[in-house]
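Shown here: the complex without one of its protein chains, the others still in place.
Going in written order, the chains are labelled A, B and C, and every chain counts its residues from 1.
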Amino acid sequence: MEAAVLTHEHGHAVAHAADHTHEHHEPSFIRKYLFSTDHKTIAKQFLTTSMFFLLVGGAFALFIRWQLAYPGEPIPIIGSWLPDSLVSNGAIQPGFYTQLVTMHATVMIFFVIIPMATGAFANFCIPLMIGTDDMAMPIVNMMSFWLVPVAGLTIMAGFFVEGGTAAAGWTNYPPLSASGMGHTLWVIGVFLVGFSSILGGMNYVTTVLNKRAKGMRMFDMPMTVWALFITAILQTLGTPVLAADAVLLFVDQVFHAGIFIPENLLTPNGGLFPNGANVGTGGGGQPVLWQHLFWFYSHPAVYIMILPIMGVVSDVLATFARKPIYGYKAMVFAIMAIAFLGFVVWGHHMFLSGMSPLLGTTFMLSTIVIAVPSSIKIFNWLGTIWRGDIHFTTPNLNALGFISTFVCGGLSGVFMAIGPIDVYIHDTYFIVAHIHYVLFGGALFGIFAGIYYWFPKMFGKMYNESMGKFHFVTTFITFNLCFFPMHMIGVGGHMRRIHDPYVYEFLKPFQPINQFITIFAILLGFAQLILIFNLIWSVKFGRPAPRNPWRANTLEWAAPAHPGHGNFDRDITVYRGPYEFASPESKRDYLPQWIRPAHVEQETVAKH
Amino acid sequence: MSALSLAHEPVTGIRHGKLGMWIFLASEVMFFSGFFTAFIILRNANLSVFAHGATELNWPLAALNTVNLIVSSLTMAMSILSLENGDKGKFQLYLGITFLCACGFLVIKYIEYTTKFSHGIYPGTSSFFGLYFTMTGFHAIHVIGGMIPIGWMLAKSFTKRGYADTGRVEILGLYWHFVDLVWIFLFPVLYLIF
Amino acid sequence: MFDFSWNMLSYFPPGISTYSEAHDDLFALVYWVSVGIFMLVQIVLVTFIFKYRHRPGHKSYHYHGNNVVEFTWTLAPTILFAGLGLYSDEMWKIMKYSSRIPTPDVEIDVVGQAFNWHARYPGADGILGKRHARYRTATNLFGIDPTDARGKDDIVLTGEFNLPVNKNVVVHLSSVDVLHSYFLPNFRIKQDAVPGSWIDVWFNGTKTGKYELACAELCGSGHYAMRAVLNMQADADFAKWMDAKNAAKKIILDAEAANPKPVEAAAAPAPAAHGEGGHH
Partner (left out) sequence: MAAGHSAGEMQKAYIKIFSALMVFTLLTIVAAKFVHFPESWGSLSTVLHVTIGLLIAVAKAWMVVYVFMHIKFDNPYIRVFIYVPLFLFAVLVFALTVLGGPTL
């Protein structure tokens, strides 16, 4: 059936090709856009999919914000469209609210930031930046993408099953998550998206190790590739643990084996929780075991979300400061250190879980050490722009914005690393502020920087610069005004994931702050439409991009303006590191990796 | 365009597929690590339940399966060797034995499972059996996952063109030995020691 | 628009436990260190952005970095952060190590149940009766052992609890269904209530008054309303309140002894206030 469709479509495409006097044999629409094995097409598929999910997740966030600012009041316009099982008179019901917080985080983490960072960027950048034609395993690559929409649909299907979708938070802690169809779908979806991540990761590691262009040593690779490479290692080693955890939760949900469910638990109706442990021969399950295995993946996952972005930002900063990366090797070692430490610090998410306090001390010390490589990176970025020649293009603005917000997110992380302080701020809005400073202010600004930076190579068109700048400025301002006050209500004790904070006396004074946050959250949400409009408009009407619009040094700019299958139209040999900006060897202020030394000499200025 | 020399020998000297397979196996080790960690923690918390559960299992059948997998591992290694020597007949023979061993493994597994079900033992019976069915079940899925390419290569080798991609058979071999490896740990941990 | 303060520390609810001050001081230390680093980085960043902006004819400095500088800015944060970690460990030990829990003056059991908090007081004999999960039912949430005489007079309360000030209170914490988290903002206390295990939490309140107890771990749709009130009383008032509760319990126990049919104890949990449907 599949094959029949393929050949049928294929025949059509050939006919069309003849009509339009195409020179080359044109693959069918399905082969070209749906089941393409070209890494650039797969990158675009990842990009569009996660852009779509970004809008979905953003909409969920605005629902949440509306409820916190104006609890019990109907959602404007949309409220009346939603079914009564979710809203009453247009106002969000508590059950729907917990589904929203769960789905907002699930979508944003598993279907926006991870696919964007390790799907879109890794796919687009790795082969181009190491000077090769495609990934090592193109078909595996295609499978890696197609698992994402399947997983997304599986999780989204939860909204249409009895009892609604998953509602136990994105961390899905049992026993709350151990019953209900929505939770089972969540577990299946996460397993699938994890499989996609593993397939992607093994492909990226192989590609980087095996397919580098002639002359390119590991230490000639751009920071983006380094970061993506280390991230891919994290993906392949961390994700399977989450997969195993998900399988065990599935066994608990479907067969009630009692792996995470202790003996004799009550359900909310007062009955006994269905559980192998209750029939007499069973043992007590351990809810904390889920948390250990979950965070053993999900802490490295935090770095899966941020490391690629750190690489992208390094490249963007160097290019637009027209200056080599300060401390290239130190940056690489810092990434390695973060990745290694990332695997031994998961317990700081569990200071309150009731685990042994000795383990708490251990995790506290290991976690605080992770601040060191992070600060090395910050200092090196500052060193990079020091005595530079900074051009304020949109990608660079986003990269600079990244540094500014990431410092804040990193420092608020120190509070969480310290156990006794975490006791108080755990599960409050301080954590929410932190995660958004890291994942929105950090990852998303870096993603914007990357999208603008590689847009010309991806689509062969230039994006609209003024619209890009406007998008950055509005996003940066509204972002800070939206998320910074969350630190304050967090210190005030405002819990996260609560449908109506004002049942508590001590939270009542925070309603004006919540309204303030909501106003800027709405503005922030709408500011993203500028980005989407800019991208769509520029793909259609943008000015054609030159081959190397940023006068950058890395190999992707050696490829044609809009590279086709196979990427390069010239042989690629690498002669030097990726950041030879303002080199005295060259008359120009940049010296690409692929220029032959003999060729450079022709334009060399007299050495002083 | 075709004169481009972008496609060159793998930098590490290890074929893409083989390198990818090793990374995948590293990933698989972590996957089973998750199960084994859960097993260790729950076993320590519920020693008597686990000890009782293990006595319900049929260890002679599992021992037979162990032998089964060891034989298949040997024949898999020998089949690669035969193909490298160009001995098509022996390649088919050894790969055939490997396939048969895998079938035998699944048949024995089927007998084990159905006996458990007939005694009223299901994954929900206790956390021990939850883990037992999960771990052996995922191992069995891996066996099936290995049988598909084994069967395909075997079928291909009987066609006119034959099958001569030693690199691919070697990659498949790595996977197959890994499946054996997992069983080497599952056998004592689930059936023997408690 | 609202009371706004740049000083994040001013948002803390008033601290009223013996270690809330030490906790807030530690927080303040980390806060000011962070503010210092934050300001430093932002000022440097803005200065560089302004000073090294692109101007025609301006060329950047070709420089790859310096190992001495790298070493310095690796070592400095290592010392700073490791010092901070080691310094905070003492506070962590005070809050969490069971070996550091002082001799209790008052001991109670607390369990979370979607969406209520229940507490068990030792009753007239001053001793909490034995408990085990296998005795747990919807009406015996604590799993009080029916064969243990010391458990007969235990008093179970829901939603509002009284405790004495200036006494070491030890709470044995658990849950009967899903994870909850025992959050007393004014006491700087938070601890997950984990079904299947009993975790000790201790505090010593220094001020009388009504304080709120919240659930901080998502436990279902009614999570937001899983609120209870903790009434901190002077010693004498607490004793009076306790006596009244014991007397009331005695009447029930006596009636039970006289009447062969067991009278439903006052201990039976009130129906959950916000529990309609609840859990999926």
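To be clear about the criterion, contacts are C-beta pairs under 8 Å (C-beta built on N, C-alpha and C of every residue); 3 or more make two chains touch, one makes a residue touch a chain.
In this text, all values refer to a predicted model and were calculated from it rather than measured experimentally.
Engineer: Could you tell me which of B:I40, B:I111 or B:I144 touches the chain that is not displayed?
Structural biologist: Touches the omitted chain: B:I40.
Engineer: With respect to the chain omitted from the figure, which of A:F52, A:F343 or A:F470 is a touching residue?
Structural biologist: Selected residue, touching the omitted chain: A:F343.
Engineer: Among B:N46, B:S73 or B:S126, single out the residue that touches the unshown chain.
Structural biologist: Missing-chain contact among the listed residues: B:S73.
Engineer: Given the contact definition stated above, which residue among A:P357, A:G468, A:G490 or A:P563 touches the chain not shown here?
Structural biologist: A:P357
Engineer: By the contact criterion defined above, which parts of chain A meet the unshown chain? Give residue numbers in ascending order.
Structural biologist: 237, 241, 289, 292, 296, 343-344, 347, 355-359, 362
Engineer: Which parts of chain B face the unshown chain closely enough to count as touching?
Structural biologist: Looking at chain B, the ones touching the missing chain are residues 12-14, 22-23, 25-27, 29-30, 33, 36-37, 40-41, 44, 47, 59, 63, 66-67, 70-71, 73-74, 76-78, 81, 84-85, 170, 173-174, 177-178, 180-181, 184-185, 187-189, 192-194.
Quick note on the criterion: only the chains that are shown with their structure count from here on.
Engineer: Based on the averaged CA atom positions, which chain is farthest from chain C?
Structural biologist: B
Engineer: Look at the interfaces A-C and A-B and say which one is made up of more C-beta pairs in contact.
Structural biologist: Pair with the higher count of C-beta contacts: A-C.
Engineer: For chain B, jot down the residues that touch at least 2 other chains.
Structural biologist: none
Engineer: Do you know which chain A residues sit against two or more other chains?
Structural biologist: 284-286 - these are the residues of chain A that touch more than one other chain.
Engineer: Over in the complex, which chain A residues touch chain B? Could you list them?
Structural biologist: Answer in residue numbers: 131-133, 136-137, 140, 198, 201-203, 205-206, 209-214, 236-245, 247-248, 251-252, 255-259, 276-277, 279, 281-286, 289, 292-293, 566-572.
Engineer: Residue numbers of chain C touching chain A in their complex, please.
Structural biologist: The touching residues are 1-3, 5, 8-9, 11-13, 23, 26-27, 30-31, 33-34, 37-38, 41-42, 44-45, 48-49, 52-54, 58-66, 69-70, 73-74, 77-78, 81-82, 84-86, 88-89, 91-98, 113-114, 133-134, 136, 138, 141, 143, 176-179, 181, 183, 185-186, 188-192, 194-197, 199, 212, 214-225, 227, 272, 274-275, 277-280.
Engineer: Where on chain A is chain C touching in the complex?
Structural biologist: Per the stated touch rule, the residues are 93-95, 97-98, 101, 163-164, 167-169, 173-176, 179-180, 182-183, 261-268, 270-271, 273, 284-288, 321-328, 330, 352-354, 357, 360-361, 364-365, 367-369, 371-372, 375-376, 378-380, 382-383, 385-392, 400, 403-404, 407-408, 411-412, 414-415, 417-421, 423-424, 426-428, 487-489, 491-493, 495, 497-501, 503-506, 509, 512-513, 516, 579-584, 589.
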